[in-house]
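I have a structure I would like to understand better, so I am pasting it below and will then ask my questions one at a time.
The complex appears here minus one protein chain, its other protein chains still in place.
Chain lettering (A, B and C) follows the sequence in which the chains are written, and residue indices restart at 1 in each chain.
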Amino acid sequence: MMSELLDRLVRDFGVTDITERPPAITTLKVSKENGERLIRELRDREGFTHLNFIACTDWIEDGIFRLIYMLHNYDSKQNLGVHIDIKRDHAEMTSIHTLWAQAWTYQRELREMYGIHFPGSPRLEEDFCLEGWDAMPPMRRDFDTAKYSAERFGHREGRVSLVPRDHMKVQLYPNRGGDES
Amino acid sequence: MKKTPSTLSTLENAGLSAEDQLLFSNARPRPYEPYPIKAIEDFANWARANSLWILAFGTGCCSIELRPLMTARFDASRFGVAGRPTPRQSSVFIIGGYVSVKTLKRIVRSYEQMQGPKFIIALGSCPANGGMYFDSYNTINQFDLYLPVDLYVTGCMPRPEALLGAILELQDDIKAGKCDGANRYIEHFDEYKANQKKVIKDWNMPDYNW
Amino acid sequence: MVEGFITQVLLQPLGIYVVALGAGFLVPLFDRAHRSSAILLFFLALAGMVAIAGINLLAILNGAAPIQIETAGIAPPFAINLRFGLYEGGFVLAVNSIALLGALHWLPSLRQHASALLLYLIMVMGINGMVMTRDLFNLFIFIEITSIATYALIGMERTGSVLAAGFKYIIATSVASAFFLLGTIFLYYLTGTLNIDGMVAQRELISGPIGFIATLFLLTSLLIELKPYPANGWGLDVYETAPGGIAALISVGVSAGVFFALLKTLPLLDNYLSSIAVVGGATFLLSNLIGLKQDNARRLLGYSSIGQMGLLTLALAATVQLGIEAQLPLVAGGLFINHLLAKAGLFWLADLVNRNSTRDWSVLAGRPGRLLLFGILLSALVGLPPFPGFWAKWVLVTELAAGGLYPWITVVLLGSLLEAAYLFRWFTQALQTRESDTPDTIRLESLLPVALAALLLFATGYGMAVQLESDTLIMFLPLLAGTALWLLDGLPGLLKSLLMLVVVAAGGAWLTLDLEGLNRIFGFILVGGGVLLSLATQYRSDVRKGFYPLLGILLLSLATLLRAHTSLEFFFSWELMTLSSYLLVTLGRGGAKPALTYLLFSLAAAYFILAGFALAYAASGSLELAALGDTGSSMGLVFSLLAAGFVIKTGGLGVHIWVPGTYGEADDDFTAVLSAVVSKAAIFGLLLVAAQLGIRSDIGLDPAYVLGWIGMLTATFGALMAVFQEDIKKLLAYSSMGQLGYIVTGIALMSHLGWVAALYLTVNHFLFKGILFLAVAGVVLRTSERLMYKMGGLIKNMPFTFVATMIAIIAMSGVPPLTGFGGKWLLFNAMMEKGWYWLAALAFFSSAVAFLYMYRLLHTVFLGQRKLEHAQLREAPAILLVPQFLLIGIIMVFSAYPKLLLEPLSSAISPWLAGNLVWDGLSLHTHLGYWNAPMIMGVVAGVWMIPLLFLLLMSLTLKIQKVGQFNIVFAAERPHRPEDTHFAYNFFAHYDRALGFLVKPRATAFWNSIVEWSHTLAASLRIFYNGNGQTYALFIVMYLVVLFLVNGGLQL
Partner (left out) sequence: MIAEWFGRAGNFSLTLLIVTVYGLLVGAFIERTIAKVQGRIGIPYRQPFINILKTLVKRTAVSHGIMFYLGPVFRIAGGIGTLAFIPVIYGSETFANFSYAGDLFLVIYFMFFGQLGMALGAGESGHPYSAIGIARGLSQMTAYEVPFALAVISIVIQYDTLSITEIVAAQQGGWQHWTLFTNWVATLAAMLAFLGMTGYSPFDIFLAPQEIPIGPPTEFHSAYLSLLQTNRALFGATKLVLFMNLFFGGATGWIELMIKTLAIYMVAVVVGVAFPRFRVDQSIRFFFKIPTLIGIISIIYVQMMFTS
C-alpha cells in the first residue's frame, strides 16, 4: 500500500530520500517546485487530509532551510513528512494556506522565527510570538543569542557560570579537592 | 523623600494613538507619604504585613510552587496570605520565575494597577540574574531594572518552604517599614520607564497604567 | 309675469326639472356660439338646482308642509306626481351640491366635450327625478334616463377598458331595469295604479304568488342597482375605469337615487326586510373584507362605496324593522351625507393624484395640506368624529342594541374595522416618502371641491352633533382650539408651542378644575401632566408642521373626556383622542407603519367600547355614564366589553403588539406624553367602568378576577420582553405595558386598598415614565441612536440626565425610599387582603424581572465605556431637563410624605368603594402591615450619609486619582476599543437561554396569521369577479333566483 504510493510519488514527483521511521512515519524529500503540487495530491487523492504541523530546520552548513510538512492519513494511520529544502539566501516557499486554513499560522511563525517568506499568506507580517522584534529572526543559527541577550538585557554583576560536573565535585568532595575517585 | 526627577506634571503617553490618549489617564504617579504619626504607621504596617494578598498571576514556571503554599502542608492562610484575582485588590506580586519580554509588559501593567503600598517577591534565579535563560533572546536578566523588588528568593526552583520563609521575612520587613518599593518605583520612575522601554519595543500602552 | 314664473314655477321643486331641461336644451345652442357661455349656463343651471333644493328644504325645515306636485294639474293616480318632503329635500340638495362640486372638479374635461354638459345635466336631473317621483313607472323612466346618461358619460373616454366597463354596466342595468319593469307591470295588475302611495294604500292587494313575484322583481332590481355582493363586479369595473368626476357621481349620486327608490318602495317590500338587511350587511362586511386585498386606489374606493351602500341598506332595513323611523334622518341621513361627501371627495382626489396603485400615493408625502384633506376624508369614511358618519354609526349601533339585533352590531363594527384597515393602510402608504416619487402637479385651485367637501363634512358633523347633544360646544372645543392653532401653524416653533401650552392650560383648567373625585385626580394627571410634559416639546427647533395643533387637540380631548357625562360624550372624546394621537404618531420618523397598527388596535378597542355602551344603553335606556350600573342582567357582558376595550388600549398581554412600534417610532417627546399621559385615559376608562359596573353586584366579580390575571400576566411578560430589547424606546414601551399591567390588576381588585394602589401606581407611573421618556429624548437627540449598545458612558457628558434617569428608575423599581415602594406595598397588601396569593407571587417575580431591564437601561446607556464619537456630546437641552426635575421634585415630596397623595386618592375612591386608610401619625396601617414613609426616608438618608462621610474622611488620607475609561484591569491586557469593551449587546443572553422561550413573539405571530387569513379569505371571495360581462349578467339572474328561494318562493 504505502510502497505503491511511494513508487508512484517517485515516478510523478521525483521524490527522493524516502526513509521509514517507526512508528508509522515516513519522510521523503521533494523539490521546492513540486512541493505544493505533491502536498495537494496527497491531501486530495491519497487521504492525507490532516496537517500536523509545518516545521523548519536551519542547515546553515548547506545553506538551506529544510521545511517539514507533516501530514496524517486518518484511514491508514500513516504519517508522512514531506521535506522541502529552500535556499537560505532566498527563503521563500509557496503558501499552502489554501489547502489548510490553519497553515497560515505556522507560516506566520516561520516568517517571524526564520524570516521565510510565504507570498499570499494572510497576516504574514504581523507579530506572532515576539512583540516588536527588531533584530535578525532569532531561530536562524547565525543569530547570536548570547550576544543579543547581553546587549539588550545586560549582565548581572557577580553572576558566574559553573560547569555542573566540576562544581558538584567540589561541593560533594571538598576534602579531596574535587577528586571523586 | 526625593521629588520626582522630572518636572513634567503629566506623562507623554507617546506610545498611544491620538484617539487612545483620550481614553487613558496621563497623570504622573506621585509617591505617598507615611502617616505622620509613627504609631499609626506602625499599626498600619502591622495590618499590611498580616494581610498579604497575592496577585494570582503566574508569570513563569516557579509559579507552580505557589500552589502548594495554600494546601494543607504549608497553609499560608495562617499568616494572612490569600490569593486575589485582580491587581486592584492585591498587595503582593510574586514574580514566578523567568520573565520573558512579553510577560514583562503584562507584569508592568499589572504592577502599576496595584494600589500602594505594594510589594514584589521575585522567585527563582531567573529574575535575579537570568538563571538558566541568561542567554535567551527574549527573557530579561535583571528584573530589578524594570520594577522594584523587595525580596529575592533564589533557587531553581525554590521550594515552597523557601517561599513561605520569604513571606515571613517580607512581613518582618513591612513591619519594620523597610518595604518602600512602590515609592522607589515612583521616585525613579523615569529610569525604570526608560529601562522598560528599552526592552519592550511595541509600547502601545500609557506610560503609567493607572 | 316673470316674477310669477320665478316664484310659482322656477322656485318650486319642479323648477329643478325646468332648469335642467331648459339648460340642457340651451347648452348645445350656446355651445355653438361660444364654449364658455355654454359652460357658464351649465353652472348656472346646476347652481340653480342647488338653490331651488335649498330654498325649498329650508321652507320645510321651517315647518312648511311637504310639497306635492301634480303634473298636468291632475291628481294621482291618473297622473304622475312628485313629492318634495324632508327626505327628498335633503337628498336632492345633497346630490345637487355634489353634482355642482363635481362639475367644478370636472371642468377641465367638460371643456373638451360639449355633449358632456348636456349628459351631465340629464343625469343629475334623472337622479332628482328618482328621488322625487311617486310614480313607479316614472321612477323606471328616471332610472333609465340616469343609466343611459351615465353610460354615455362613462363612454366619453374611448379607451378599451372604459368601454368594456361601460358595456357591462349597461348590460347589468338593463337586466335590472327589465326586472323593475316586470315588477311594475305585476304591481299595476294587482293594484290598478302606478302611484306608489296608491299601492301602499292598497298594500293588502299585493299578495299571493303574483304579489310575491311582483315585489320580488322590484326588490331584486333595486338591490342589483345598489350593487350587492357578489353580483357587483360590473359596478367595480366602472368605478375603477370611469373618470373621477363620473365615478364620484355614480358612487354617490346614482346610488343615492336608487337608495331613495328603495326607501320609498319599502312599504311595498316589508316582507323582505330581513333579506334586505342581510344583503346590506353581507355586502358591507364582505366588500370591506375584499377591500383588504386591493391596491388599486379607484377600485378600493369602489369596494368602499359598495360597502357603504350596503351599510346604508342595512341601516334602512334595520331602522324600519325596529320601528324607529324617527331616527332615520340621523342614521341613514348621516351615513348618506358622510358617504356622499367623503367618497366624492376621495374620488376627486384620486382623479387629481392620478396614481392607480395606492403605493404610488406616496407622492403626497410631505405635503401637509393635501394629506390633511386626504386624512379628513378617510376619517369621515371610517366614522371617526366629528364627522356625520360617527354620529350615525353611534345611533345605529345603540339602536341595534336596543332592538336586540346583536349580530348586526358585530357586522357593522367588524366591517368598519376592515374598512379602516384598508383605508388607513392607503393613508400610511401616502405618508411614506420614497426616492422615486416625482412631485405631484396638483394645482391648488383644483383642490377646491375636495376642500369644500371636507368643510361640509365638518359642518354636517357639527349639525348632527347639535341634534344629538346639548354640550356640543365643549365637545368641539378641542377641535376649535386645534383649528385655531392650525391656522397659526406658520409661526416659529417656540411661539407655536407656547401658544399651544397657553391654550391647553387655559382650556384644560377651565374644563377640569371644577371636577371632583376621580375625575379631578385624572384631570391633574392628564391635563396638568400633559402640559408639563409638553413643555419639553420646545427642545426641537424644527418646524414640526401640524404637531402643535394635534397635540392641543389631544390634550384638550383628554380634558373633555374627563368631563363626559354621557357615554356619547365619552366616546366622542375617546375617538378624538384616538385620531389625534394616531396622527401624532405618524409624524414620527418611522411612525407611519406602527401608527397604522396603533390605529387599528385603538379602533378595535373603541368598537368594543362602543358595543359596550350600546348594550348598556339597551339595558338601561339611558346614555348617562352614571346609569351604566343599571344594566341588570347584561352587566357582566357590558363590563367585559368595556374592559376589553380599555385593556387593549393599555396594551394588555396578547393585544400589546401595537405598543413597541408606536412608542418606539413616535416623536421622542411625544412618546413621553403618550406613555405617561395618554395611556392613563384607558386607566381612567377602566376605573370608570369598574366604578359603575364592577362593584354594584356580584356579576362584576368574575370578570374582575380574569382582569386581575390579565393585568398581572401583562406585567410579567411586559417586563420579560423589555429585558430583551436593544432599542431604548422599545424597552421603555414594554416597560410601560408591564407597569400598566400592575395598575389594571389594582383596579381589578375592586377594593378600597386595591384602588388606592392602582391610583398611586398611576400617579407614580406618570411621574417616572415622563422623566424616563424625556431623558431618553435627550439622549436620542444628542447621540442620534436608539440602540443602547451603541451608547455607553454618557454619565460623563449628561450627568443631569443620568441623575433624572436613575431617580426615575429607583421610583419605578419599588426600592425604598422613593415612591415606587409605596405602590408595590399597597398593591401587595391589597392582593393579600383579597386572597390573590398567586397574583402576589407573580407580582414579586415580575418586579424582580423589572430590575433587569432597569439596570440594563442605566448601564448600557450611561455607564460602561463611552464611544469615541460621543466624547464631545453636550448635556440635554435645559428645556428637556426642567420638566424632568420638576417631576423629580414631585417624586421626592410624595416619597417623603405619601400622605399628601394618598389622602386625596382615598377620599376620591370612598364614594365608590367604602373604606379609608388607617393612619397612625404618618404611618399607614393595613390589616397586615405598616409603612411609615417619612421615617424610612430619614433612616435611609441617615444610613446613606454615614458611610459617605466615612469614605470622604478616608479619602482625605488617600491619593485618589481620577482615571480614564480604559484604565481598567483587563486581565493584564489593554482594552482595544470602547465598542468591544462595553458589555451591552444581548446583555441578558443567559437569561434568554433560560427563559427566552417565554417571550417568543407568539402574539405577533397570532395577529400576523389573522391578517393572513383575512387576506386569504378575501382572495377566495374575489373569485366571482372574473371580468366577464356574461358572467355578471348570470349572477344578477341567479341573485333573483336566490332571493326567490330564500324568501320561500317554492311554497307558493
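Note that in this section a contact is a pair of C-beta atoms (placed from the backbone, for glycine too) under 8 Å apart; a residue touches a chain by one contact, two chains touch by 3 or more.
Predicted, not measured: the structure shown is a model, and the values here were computed from it.
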Q.
For the full complex, can you list every visible chain touched by the one that's not shown?
A. B, C
**Q.** Sole contact to the chain not displayed, among C:389, C:612 or C:814
**A.** C:814
**Q.** Of C:865, C:884 or C:906, the one touching the omitted chain in the full complex
**A.** C:865
Q | Hidden partner chain, residues of chain C it touches | A | 793, 795-796, 799, 806, 810, 813-816, 821, 824-825, 828-829, 832, 837-838, 840-841, 844-845, 848-849, 851-852, 855-856, 858-859, 863-865, 923, 927-932, 935-936, 939-940, 942-944, 946-948, 950-951, 954-955, 957-963, 965-971, 981-984, 987-988, 990-991, 993-995
Q: Kindly note down the residues of chain B that lie in touch with the hidden chain.
A: 32, 35, 44, 47-48, 50-51, 71-72, 75, 77-78, 80, 85-86, 88-89, 91, 115-117, 210
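To be clear about the criterion, only the chains that are shown with their structure count from here on.
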Q) When the centre of a chain is set as the mean of its C-alpha atoms, what distance in Å lies between chain B and chain C? A) 73
(Q) What's the distance between the Cα centroids of chain A and chain C, rounded to whole Å? (A) 79
(Q) Need the CA-centroid distance for the pair chain A / chain B, whole Å please. (A) 37
Q) By residue number and range, which residues of chain B touch two or more other chains? A) none
Q.
Give me the residue numbers in chain A that touch at least two other chains, ranges are fine.
A. none
**Q.** Touching residues (chain side chain B, partner chain C) in the complex
**A.** 19-20, 22-25, 27, 29-30, 32, 35, 57, 86-88, 106-107, 109-110, 113, 204-206, 209-210
**Q.** Residues on chain B engaged by chain A in the complex (per definition of touch)
**A.** 101-102, 105, 128-130, 134-142, 145, 198-203
Q) So in the complex, which bits of chain A are touching chain B? A) 127, 129-135, 138, 143, 145-146, 148-150, 152-156, 158-159, 161
